[in-house]
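The complex is shown incomplete by one protein chain, all other protein chains being positioned as in the whole.
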Amino acid sequence: MENTVIKIENLVKRYGDLIALDHFSLAIREGEIFGLLGPNGSGKTTTINCMLSLLAFDKGSIEIFGQKMTPVNYDIKKQIGIIMQDVAVFNELTVYENIDYFCGLYITDKAERKRCVMEAVEFTGLGEFLKFYPKKLSGGLLRRLNIACGIAHKPRLIILDEPTIAVDPQSRNKILEGIQKLNRMGATIVYTSHYMEEVEQICTRVAIMDKGKKIAEGTKDELKRMIKNTETITVEVLGLSEAIRNEIVQLPHVYRTEYDGERLIVFCSGGTHNLIRVLDVFRTHEIRVGRVYSELPTLNDVFLEITGKELRDRKGDSHVLS
Amino acid sequence: MFFHDLKYFILSQLKTKNLIFWLLLFPIALGCFFRIAFGEIYGNLTQTEPIPVAVVEEKDNPVFRSVLESMQGSKDRFLDPVDMDEATALDQLKNNTVEGILYINDKLRLTVAEDGLEETMLKKFVETYTLRETILTDAALMHPEKIEAAAAALSKDCHSVAAVSVTAENTNNFTQYFYNLIAMTALYGSLLGMQICFNNQANLSALGARKSCSPISKAVSLAADLTGAVLLQFLCMAVCVTFLVFVLKIDLGNRLPLVYLAACLGGLTGVSIGFFVGSVGTVGQRVRTGICNAVVLLLCFFSGLMVGNMKALVARFVPWLNEINPAAVISDSIYCLNLYSDYRRFGEKLAAMLLISLLFCILGIIMTRRKQYADI
Partner (left out) sequence: MQIFKAFFKVLKKSIPSSLIYIIIFLSISLVFAFSGQEDKTVFEQTELIFCIFDQDDSAESRSLVSYIGKQHELVDLEQDEDILLDALYYERVNCILLIKSGYAKQLAEGNTENLFERYAMHAGYADILTEQLLDQYVASVSAYLAEGCLLPEAVQKAETALSVQADVTYADFEEDTEYPTVIFFFFQYLPYILISVLFNTLCPVLLTMNRNDIRFRTDCSGIRPASYLLWNSAGSVLFIIGIWLLFMGVGIFLYGGLYAGKAWIAVLNSFVFTLVSASWAILFSCFSPGENTINLITQVIGLGMSFFCGIFVEQSLLGSGVLAVARFLPAYWYVRINNMLSGNEPFRSENVLVFLLIETAFAVAAGMLALLIGKFRYRRLSAE
């Protein structure tokens, strides 16, 4: 493939009897913001760690920038920036010292390094906190520091592993905007998360993982086209009879309804003006309704339809791996 | 990149107030305790005091009585006899107020509660008296005309033994505790050594994971961090020796620069041990720290930090242990400087320290280089 930055073929990784990655393959092109989406324990971080040669894997191959990735391939490592799930900074060094240190592992020239550090500081909005120690920073600022340490050396490939965990909404937005800006400046981004809203917001292409397997891959629109549901209409209505429900099910493009006594959810596949037809039924029978809204399918719907469960499982799934 | 990593390792460790503070304070505090506790011990141990003994007269023995009376009032007397009845004597023997009970009769008897040097000397005293009695009785029977000559020969001060002191240096063997304190401080450099692994290994910390992804080669990174740890430990050792010699006035001999050298090399050994322990296996930080601390304690125990004659016992039963026990090697190196006039032994000990350090560093590097993990 042209301009493939990362090529993973048939990756298998086992932890004892547990298969963390099951013949996982992936190709990420230059200039993409590639999202790796999946619930906790699906194998996202395992994939990242294998990519970075931190973890040994049992089968398969990984190439980055056309070269085989190994622990001593420093040419590749120079071009990668990593922002890990756990904040990886020195508690004993100030914000400035931390960024300077990690940048210094990539850029040896002092003058250039200083410039890069200050740009990273400005980029992440940490200008007022240069002399602070990590213990004194809030969760959001700490995450920004974590990012600054990973991008200061202006890498071609940036890997972010769930960078917005425990981050306030303002910082989260800033982080997402920053990632898009980095992409516009030429970096290829690999972004893992189990927050589909973030992935939907910034990613150009997405792969959905579950139990170590890739279950779907494509642009957001391609993924949504994979599933039956193209529109979900929700109507607040009380005391809806079975007859009215049946009438709604008979409408064109409606394939399923759900009613819990207070809300009616109508699932449509294809077609246009589905909302108008549903509201006509209520008008005809002079049934009073409350709030009405129509939603386009989300990646969660894609995941739900393919796997039968939510991306964020409310019942609590396995947290062995992520 | 080497100097960049070195600079930040030293900076981060210096700012880890806990560790550096206690590595510096530890020998100071313990040194003070030792100094105060041992201040008078050597004098107490090596001075010989008259042995207190109870005297129970069962039958009148004027000859022996005169011997006892001749002792009283003498400055160099070797016994402190006190007359009392048997019940009191037994009570005082039980309470260690007296070391033995002398029963005066036709034949002298001695009762003691335990065997020790004082008791042996009491026995010797009784035997001497009995011996003289035997010889003079023999003389009286066989050659009565020579009895005076025999008595004169017996009571003459023979001065048959000329005492030669083997060394002019400090032979106070409580100084050994200070040598062991220096060794223990050196080995606690292992905490710094482990920190290198915590900062560099992906399975031990997120920081280690991040560094493993960077283009700095493991060799350079480890070399820089090891250098930093060793330099910091050199500082701690220098402070330790300086405090002991100049503040506590402990006599570590008159070849002080070499004492500093030995202490610093000991520090290197400590760091290398910690580096090795930090790089082996898959257990977490806390268990590793526990293992390292326990190993250091055990090594110092066998070097005689707690039981003073432990090294002698080890030398007697398991002599090779003293050659490979880093704590024993470090303390012995300073002892050698103190006691021997030449440098051969000292050189051997330094070489042993260097060898141990090199071995652990190499093993540690082998364990950590090009490492990928089955699980992090």
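Per-chain residue numbering starts at 1, and chain names A and B are given in the order in which the chains are listed.
Assume a residue touches a chain if its C-beta (ideal position, glycine included) is under 8 Å from a C-beta of that chain, and two chains touch if they have at least 3 such contacts.
Keep in mind that this is a model prediction, so the values were computed, not measured.
Participant: So which shown chains sit in contact with the chain we cannot see?
Facilitator: B
Participant: Could you tell me which of B:90, B:238, B:261 or B:321 touches the chain that is not displayed?
Facilitator: Selected residue, touching the omitted chain: B:90.
Participant: Looking at the full complex, which residue from B:3, B:22 or B:246 touches the chain that isn't shown here?
Facilitator: The single option touching the absent chain is B:22.
Participant: For chain B, which residues reach the chain that was dropped from this view?
Facilitator: Residues touching the hidden chain, for chain B, are 16, 18-19, 21-23, 25-26, 29-30, 33-34, 36-41, 44-46, 48, 78, 90, 93-96, 101, 107-121, 123-124, 126-128, 130-131, 134-135, 138-139, 142-143, 146, 149-154, 156-167, 171, 173, 184, 188, 191, 283, 285-287, 289-291, 293-294, 297-298, 301, 305-313, 315-316, 335, 339-340, 344-345.
Here, only the chains that are shown with their structure count from here on.
Participant: Roughly how far is chain A from chain B, going centre to centre by Cα mean, in whole Å?
Facilitator: 63
Participant: Where on chain B does chain A make contact in their complex?
Facilitator: 1, 4-5, 8, 11-13, 15-16, 202, 205-207, 209-218, 370-376
Participant: Taking the complex as given, what residues does chain A use to touch chain B?
Facilitator: These residues of chain A touch chain B: 15, 49, 52-56, 71-72, 74-75, 77-78, 80, 82, 84, 86-90, 92-93, 97, 101-102, 104-106, 108, 149-150.
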